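Coming up: chain A.
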Amino acid sequence: MNRVLLVVSSAACLFGMDLRGADARQIVEESQKRQQSQSQRYEGVLEVTQATGKKSSKRWTYERNGAFGESKSLLRFVAPAEVKGVALLIVNHPDRASDQWMWTPELARDRRIALQDRSTRFFGTDFSFEDLEERDLNQNDYTLLGEEAMEGKPCWKIESKPKQTKSSQYAKVVTWIRQDIYVAVKMEMYAKNELVRRLEYRKIEKMQNIWTPLELEMADLKKKSKTILKTEKLEYNTTLKPDRFTLDALRRGE
Partner candidate 1 sequence: MKLLHLISWQYTRKHGLRTVLTMVGIVLGVAVFVGMHTANQSVLVAFHKTVNRIAGATELQITAGEPGFAEEILEKVQSIPEVRVAVPVIEASINPKLKTPGNILVLAVDMTGDSSLRDYDLDDGGEAVIDDPLIFLAQPDSLMVTREFAKANGLAINSKVSMETMQGPKTFTVRGIMKSGGLTSAFGGNLAVMDVYAAQKVFGRGRRFDRIDLALQEGIGVDVGRKKLEQILGPGFQVETPAARGKQFESLSSVYGMMANLTSLFALFIGMFIIYNSFAIAVTQRRKEIGILRALGATQGQIQTLFLIESAILGLFGSVAGVALGVLIARGMARGLGDFLGEIYGVAQRADELSTDTRLLAFSLALGVLTSLIAAWIPARSAARVDPVQALQKGRYQQLTTGENRVRAVAAVVFAALAIGLAMVGGGPFFFYGGYLSAVVAALMVTPWAAVWLSWMLRPLLRLIRPVEGALAVDSLIQSPRRTSGTVAALMLSLALVISLGGLTRASYDSLNQWMSVGLNPDLFLSPSQSISDRSYHFPAEIVDQVKAIDGVRTAQGVRTVRVNYRNEPIMIVTADVAAISGEAKLPATAGLHEDMYPKAAAGEGVILSDNLANLQKLKLGEMMELESPNGPLRLPIVGIVLDYSDQKGTVLIDRKVYMEKWKDDTYNVIRIYLKPGADVVTVRQALLERFSSGLKVFVFTNKDIRDYVVKITDQWFGLTYIQLAVAVLVAVLGIVNTLTVSITDRRRELGVLQAVGALRNQIRQTVWLEAIAIGLVGLALGLGLGAIALYYSLEFTARDFAGMRLEYKYPWAMAAFLLPVILGSALLAAIGPAESAVRGSLVEALEYE
Partner candidate 2 sequence: MIELTGVQKHFEGKKRVTALAGVNLKIEKGEMVALVGPSGSGKSTLLNLIGGLDRPTAGDIRLDGQLLSGLNDDDLTRVRRDKIGFIFQFFNLLPTLSCIENVALPLHLRNWPSTKIRERALELLGLVNLNHRLDHLPEELSGGERQRVAIARALSVYPPVLLADEPTGNLDSATGAEILKLMRDVNERLGATVLVVTHDRGVADSCSRQISLRDGLVIEDLRRENVRK
C-alpha cells in the first residue's frame, strides 16, 4: 500500500476485475494500476489548522515523473513570500527509502532530509516526510479485514503492515477502498497500537480518465491539528523533462 497523498491520484484507485472476496494484495495492486500515470502536475493550497484554531496557508506547485514506486517528484513553494523558492526533491526507489533534498534559496544551498527524520512533520504540516514517498507494493503485507460502507459506498477495509526490509514509522495502516471505483477514501495510521493520523480523501472526480480526489485532509490525532490540501490545475501525463528532477536542477532553483 502506498501512502501517496500528494501524489494525489495514485492513492489507491483500482479498476477492472471484480475481486470481491479476493486477495487484499490484488485489490491494492488493481487500485495502483488504475491510478497509473506517467507524470502529474498540480498547484496545491495547503491549509494548516492548529489545535488552537490558528490557521496558516501556503501554496506550492507539484510535479511528478516516472512509474509508481520509482518516480521522482519536485515540490516548490510559491507563497507566502518568506518561503518562495523553497523546494523538496523526492527520488523514490522501489527497494529502499526515497532520497529527499530540500533547497533553501536564501541560504543558496541544499540539505538532505535524513532517513531518521522521515517521521518528523513536514515543515509544520500534519504530514510527515515519510508520507510524501511512494511505497512499492512489495514492501507491505496486506490483509483484508472486511467490508464496510463509507458514505453509502461499499468499501474494502484492508490492513497493510510494512515488511522488515523497509521500515516505517507506522506499525500498520488501515485503508478503505471503494469497491466501485477502486479509490481509497480513508486511511488510518497506527504507531504501535495507537491511532496517530487519519487521512480522508474528498471531492473524488474523474480527471483525464483517472478517479482523483481533489481534496485531502490529514489530521494529527495527537497534536489535534489538521491540514487540508486542495489541488488545482491538475494534469496527468504532461511532458516533464527528466532533468528537472535532479539535484543540480534543484540547486539552480528551476
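Picked so that all candidates are chains of the complex that A comes from, given by their letters.
To be clear about the criterion, a contact is a pair of C-beta atoms (placed from the backbone, for glycine too) under 8 Å apart; a residue touches a chain by one contact, two chains touch by 3 or more; residues count from 1.
Source: prediction; values computed, not measured.
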Single touching candidate for chain A, where 1 or 2 all sit in one complex: 1
Partner candidate 1, residues of chain A touching it in the complex: 50-52, 54, 56, 58, 77, 80, 82-83, 85-86, 102, 104-107, 109, 111-117, 120-121, 123-124, 129, 222-225
